[in-house]
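A single protein chain has been removed from this complex, and every other one stays in its place.
Here is subunit A:
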Amino acid sequence: MKPIRIFVAVTLFCLLVLPMTGCSQAPQETQKAEAADTKVSQLETILQRGVIKVGFDTFKPWAMKDKNGDYIGFEIEVAKRLAEDMGVKAEFVPTKWSGIIPALLTGKFDIIIGGMSITPQRNLKVNFSVPYEFSGMSLTASRKLAGDRTRIADFNTPDTTIAVRLGTTAAEAAKNFLPKAKILFFDEESQTIQELLNERVHALVASNPLPFNLAKEYPDQLYLPVKEDLTQEPISFAVRKGDPDFLNWLNNWVRFTSSKGWLQNRYEYWFYTNEWEDQIQ
């Protein structure tokens, strides 16, 4: 045959098959490495690396961008303090909320510090520390569409539409409390707000203080139908399964830090004051 064709065929064969033979040894090696990895705690890995990678998404006032483009907020401060107490630097990895648990599972970061509340479904996939804070779900409604409704039950009708953010416990709260209402799921908090201000949904369900702040910001368009929170949800750090050392450290960090009153103090600063308002865009 033509020598060129043979040459091409041989090259192709080499290109395809040689990596395979190389590959066939690789899995055993990686498996060994992985077996060793699971024995070494994530805590150890973080300390050696000198950096803790923190996954979060922006929720006001948990985590937001300030005027310089840096992240500030309750969670950010918690994460920075945590890193400081560990003696490492905090690296922030902003991630879309709906994909945050898969990103943790695939090792994009070490820990989720993002106002994540404990749910049984989430707990099947990740481990939670003891709660360091509690967050309440609340509802803010459009005056024009739902002006006369003052009870939660008023919103539980088939002609009511509710906007929530996909993958949040607000979505679950909405389903639990308003099973008859039509619920629209959006990717971003800003889209649910836009939807409410455009008067296309009757109300929005989100974790406090967002509904409260919205009602304050747009008093002519929005109001709070009920004053008390729908739920009280425990907020925890989430880490991958199978690492008792890391979890133990986190649990005791929460106990230690709350015993000093630091967590409560920061929570009040971010949730009940507006002193930080001029730092953000």
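Before moving on, here are some points about what is shown:
In the analysis below, contacts are C-beta pairs under 8 Å (C-beta built on N, C-alpha and C of every residue); 3 or more make two chains touch, one makes a residue touch a chain; residues count from 1.
Convention: contacts and distances are computed from a predicted model.
Per its UniProt entry, the chain excluded from the display bears the name "Polar amino acid ABC transporter permease", taken from "Transcriptional regulator", "Lactate utilization protein", "Acyl-CoA dehydratase activase" or "Polar amino acid ABC transporter permease". From the set A:48, A:194 or A:232, the residue in touch with the chain omitted from the display is A:194, counting the whole complex.
Among A:92, A:132 or A:186, only A:186 touches the chain left out of the display. Only one residue from A:105, A:153 or A:280 touches the chain missing from this view: A:105. Interface residues of subunit A facing the missing partner chain: 9, 12-13, 16-17, 19-20, 23, 26-27, 30-31, 34, 38, 98-99, 101-102, 105-107, 121-122, 124-125, 163, 166-167, 171, 184-187, 191, 194-195, 198-200.
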